[in-house]
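Let me begin by presenting the structure, written as C-alpha cells, before commenting on it.
What you see is the complex with one protein chain gone and the rest in place.
Chain nomenclature is as follows: A and B, assigned in order of appearance, with residue numbering initiated at 1 for each chain independently.
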Amino acid sequence: MQFHDITTDKKKTHVVQTPGTHVFFFFNKTGDLSFDIESKKARVYIFGMYLGKKKARFFVKTSQKHSVGDSTSSLLINGVFFDEAVFAHEGLITIPKEAKNVAAEQYGHNVLMSKKCSVESKPFLEIDTHDVTCTHAVTTGTLNKEQVRYLMTRGISKKKAQILMLSGFFEEVFAKMHDVGITKEIDAYKEKLREYQTS
Amino acid sequence: MKAKKNKDSFVYKTKKGLSPSTVSEISKLKNEPSWMREKRLHAYSLFKKKPIPSWGPDLSNLDFNSITYFLRATEKTESTWDKVPDDIKKTYDKLGIPEAEKQFLAGVSAQYESEVVYENVKEELKKQGVLFCDMDTALKKHPQYLYEYFGTLVPPNDNMFASLNSAVWSGGSFIYVPKGVHVDLPLQAYFRINAELFGQFERTLIIADEGSFVHYIEGCTAPQYRTDSLHAAVVEIFVKKNARVRYTTVQNWSKNIYNLVTKRARAEENAIMEWVDANIGSGITMKYPGVFLAGKGAKGEVLSLSTAAKGQEQDTGAKMIHAAPNTSSRIISKSIVKDGGVGTFRSLVDMQEGATNASSYVSCDSLILDAQSHARTYPYMRVKEGDSTVEHEATVEKIGEEKIWYLENRGVSKENAESMIVNGFVDPIAKEIPLEYAIELNRLIQLEMEGSVG
Partner (left out) sequence: MLELQNVTVKAKKKTLLHDISETFDVGKVYAIMGPNGSGKSTLAQSILGHPGLTLTKKSKILLHGKDITGLATDKRAAKGLFMTFQNPLAIDGVTVFNVLQYALEKSMTSEEIREKAYVLSEKLGISKELLERPLNVAFSGGEKKKLEVLQAAVIDPDLIIFDEVDTGVDVDALRRMTLVISEMKARDPKKTMVVITHYTRILDYITPDEVLVMKEGSIVDRGPYALAQKIDAEGYTQYEG
C-alpha cells in the first residue's frame, strides 16, 4: 500500500503505474489534480478534507482517469465551511472504451455553517464503455435538521450537537482511510485538525 | 424575397434562407400588429450576432441558408409518401398506426380527421373560460396576453435558437386557464391536428392563473418525419400563485432532425411546475426544461427519459433556480444508450442568496448497453445560501449479469430478462406519462431494444 500526502505537493498529475492500493490525502488544497490510473489491479483512494473559515477560498479540480481496465478508484471529499468561506470542486471521472471492468466512485459532503459561505459542486462523468460501475453522490448544504433534533432529544445542546455532527464528517474520512490501511498518520491529522479548528 | 402564392391551393412560402425581409414578410403574411413585427426584427438582429454554442453536440452541419423559414399549407405539404424513410414506415406498421394518422405524422398530409373529438373538448373548455388555440390565432384574438408575457421568460437574446425562434416563430399552442379552474382532461396538441401546431419554429405560451390546474401533452411515440431538419421551439409557462401545470412531451422525431428547444417556466408562491420529458427520436436533441422558482414555497420537477441509439445524441437535462425561501425541486433523469448512441445529462441547480430552507434532489442514472456507446453527466450545483440543501446522485452501469441470472432462475429467457430490466429502469418516468402513450412508449422501447427500429 502506498500512501501520499499531497497537501503541499505542487504536482498536478499523479500517475499510478503499479497494481495494489494507492492512497492520496490532502487538506485544504487548491489546485488541479489529475489521477491517471495506468495499471491493472490498481485500487486508488483519494481523500480530501476541507475546513474553511473567515474568507478562505478553495478551488480544486480532480480527475480520475482510468486508461486501463481492472482498476478501481474512489474519491471522498468532505468539507465544512464557516463565515464567508468559498469552495468550488469539479470532479471528473473518465472511463474510455478500452478500460473494461472498472469501478469508480465519487462521494462528498459539503456542509455550510453560515449564510454567507458558498459552494459550487460539479461531479462529472464521461463513460465510453458498458463494463463499468460508476456512482457518485454529493450533498451540499446545511446540517440535517432532523438529525440535530434527534441528538437534542438525548440531552445534547444544539451547539454540541452541531460539533458532534461536524466532527462526524471528518471521522467518516478518517474511518475510510483506516479501512484501507492508513493508521499512524491519522492521529497526526486529527491533531492538526484540532489546531486548525481552534485557530 | 417575395412569397410565392400558388393560386390552386393557397400555399404561402418564403424562399430558402433568412434575411430581414423574409422576417418582415412572415409577419405581413400573418397580418401581425407592428409590435410583433418589431420584436421579430429585433430578435433577428440578435440571432445574427450569436455564435453556435461551443459546448454540447456538434452543430456545425446545420445550414441556416437551406431552410425554408415559413411555409403554411392548407391541404398539401411539400413532402410525399415515397420520400418517407422505410424504417419509419416499418415502425408505423409495428405500432399499428392507422393509415390517415401515418400520413399526418410523416408530414405528408396537413390535417387529420379528428375534428369530432376536438369539437367536444372545445365546448367543455369554453364553459370553463379556458382559452386554447394556436399562437397565430392567439395573437389576433387575445393579443393582451402575448403583449404582456411573450418573450419575458425566454428573451430573444437568451440563446441562439431562442433568437431564431423569436424571429421566425409560427404555430405552437396558447393556453390561458382562469383563476381556480381545473382542466381535468389533458390538453393535447394532437387535438388541434393541423400543421400549424407542429411548426419547426413553434412557440408555446401557457398561463395558469391563481389556483388553476392544467396538463398539456405534446408529441407522440410514433415517429414524426419532416424533410426540413431543424426544430427550434420555445415554450414559456407562467404558473401563478397556488396553480399547477404539468407539461408532458413525448418526442420521436426522425433521425435527420436537430431538435433544439428552450423550455422555461416561472412558478410563483406555492405554485407547482412539472416537466415530463421523453426523448426517443431526433438525431441531436438539446433541451433543458427549467423552472424559475420565484415565489415562496414554489415547487419544480423535471422527469426526463431519453434513449439514444445509432446516430443519435440526446443532450438533455434540467435547470432549477431557487430564488425564494422554502422552494423545492426534483430532477430525475434516466437514460439508455446503445449502438454508439450518446446520452448526455446537464443540469443546473442554483440556490440563490435568500432561498432559505430550500431543497433540491437530483438523480440521474444511465444504462449503457454496449461498449460502443457513451454516457456523460455534467451536473452543476451552485449554492450561495447556507440554509439550503442540494443532494445529487448518479450511477452509470450496464445491465447487471446477476440480475439477469436471477430472472433466468425464474425461467425468464435472457432477452426477456433484459427487456424486463430495461422496462423496470424506465418505469418511474414512463408511469407518469398518460396511459395511451405509456403503452406505446414501452412497446417502442422494446422495439428499439430488438434493434428493429432505426
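Criterion: a residue touches a chain if its C-beta (ideal position, glycine included) is under 8 Å from a C-beta of that chain, and two chains touch if they have at least 3 such contacts.
Just so it is clear, the structure is predicted and the values come from calculations on it, not from any experiment.
Q: For the chain that is not shown, enumerate the shown chains it touches in the whole assembly.
A: B
Q: Which of B:A294, B:A371 or B:M420 touches the chain that is not shown?
A: B:M420
Q: Which of these, B:P20, B:G129 or B:G400, touches the one chain of the complex that we don't see?
A: Among B:P20, B:G129 or B:G400, only B:G400 touches the chain that is not shown.
Q: Touching residues of subunit B against the unshown chain: what are they?
A: The missing chain touches subunit B at positions 400-403, 405-414, 416-417, 420-421, 423-428.
Keep in mind that, in the parts below, only the chains that are shown with their structure count from here on.
Q: With touch defined as at the start, can you tell me which subunit A residues reach subunit B in the complex?
A: 97, 100, 110, 112-142, 144
Q: Note which residues of subunit B are touching subunit A in the complex, please.
A: 351, 353, 356, 359, 366, 368-398
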